[in-house]
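One chain of protein is taken out of this complex; the other chains stay put.
The block that comes next holds subunit A.
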């Protein structure tokens, strides 16, 4: 078939087998099979390449989680049993990210128990640790940093959160650490000090105003809680930022391989293209594109127009209802494949140097180890 010609073929086996590669990050828009891809790659790394692998999943479908033996969200890697590693000597471990618990652990690590309890009880901490836009991304990075620091695994495969945008995974940690940096918090809480006569300006004046407005709009209780939150977290700011920066540097290192995951739909391909551009500008190593759910007719030579015309003739003549259905279905499949190729070409035209692999759509959803193995083989086909 045409169109795929432009991009070099992505060889995931080469990545999974390379002892220099310690981290594989799967990223892309929601609903493109990111989690399944991450799990399939991790399984393949363990079974085929004998690597001691851990897969960090964020929000797996229930049945997929069960297939990996993840029955509870306990934030610790669990070994996946019943896989075929006798020959290779590899291992597969899996864990689901518990965002709140990871955040709590970070707090506990950086402060004494009494202070930690004070932080946990603060409504701002509760809101932030469970609902802050970006906490999940930040905690995924944090967990990745932890797993990496423990040095127990040959390979860590990370599934990124189902964010509003795939870029949130890169942006959120910076946003959160900027927030935790607390400059704005301090300004907000101490308008009287900065708003003295000598410093009078529109900015400080409006800041005093802002603080008054916040008091009025949100109530004084909120400011008290906020103030308590800031005071309690104050000692941790440096630590947070340092860790975020460390993880960021790991992501830039040669031991990391980013895999973009997309489906041949306009939104998903657009997201993948944004992300490819962004990884390039952040100097993060993009290994390739996995294009999931691609439809491929088994008989490409039989084109859609000919099939539809033939189906029409047969339907009029009568007596071949079964064949009519098959021909119409084939025509629809050919048309869908053509549309998908046009959509996918938008990525390969923009990034012709990025290796890509197409994975044929599975007739049924994947929720067991056999299914993951099939997907892994499909991603790795020569």
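By our rule, a contact is a pair of C-beta atoms (placed from the backbone, for glycine too) under 8 Å apart; a residue touches a chain by one contact, two chains touch by 3 or more; residues count from 1.
The rule is simple: contacts and distances are computed from a predicted model.
Student: Have a look at "Peptide/nickel transport system permease protein", "Arsenite efflux ATP-binding protein ArsA", "DsrE/DsrF/DrsH-like family protein" or "DNA 3'-5' helicase" and point out the UniProt protein name belonging to the hidden chain.
Tutor: "Arsenite efflux ATP-binding protein ArsA"
Student: Touch as defined at the start, partner being the missing chain; which of A:29, A:54 or A:250 qualifies?
Tutor: Checking the options A:29, A:54 or A:250, the one contacting the hidden chain is A:29.
Student: Out of A:75, A:88, A:126 or A:146, which is the one that touches the chain we can't see?
Tutor: Result: among the candidates, A:126 touches the missing chain.
Student: Write down which of A:20, A:113 or A:363 is the residue touching the left-out chain.
Tutor: Result: among the candidates, A:363 touches the missing chain.
Student: Please output the residues of subunit A touching the missing chain, sorted low to high.
Tutor: 29-32, 59, 61-63, 123-124, 126-128, 131-133, 162, 164-165, 175, 179, 184-185, 187-188, 202-203, 205-207, 209-210, 213-214, 216-219, 221-222, 225-226, 263, 265-268, 270, 297-299, 301-302, 306-307, 310-311, 313-314, 317, 320, 322-327, 329-330, 332-333, 335-336, 339, 343, 363-365, 367
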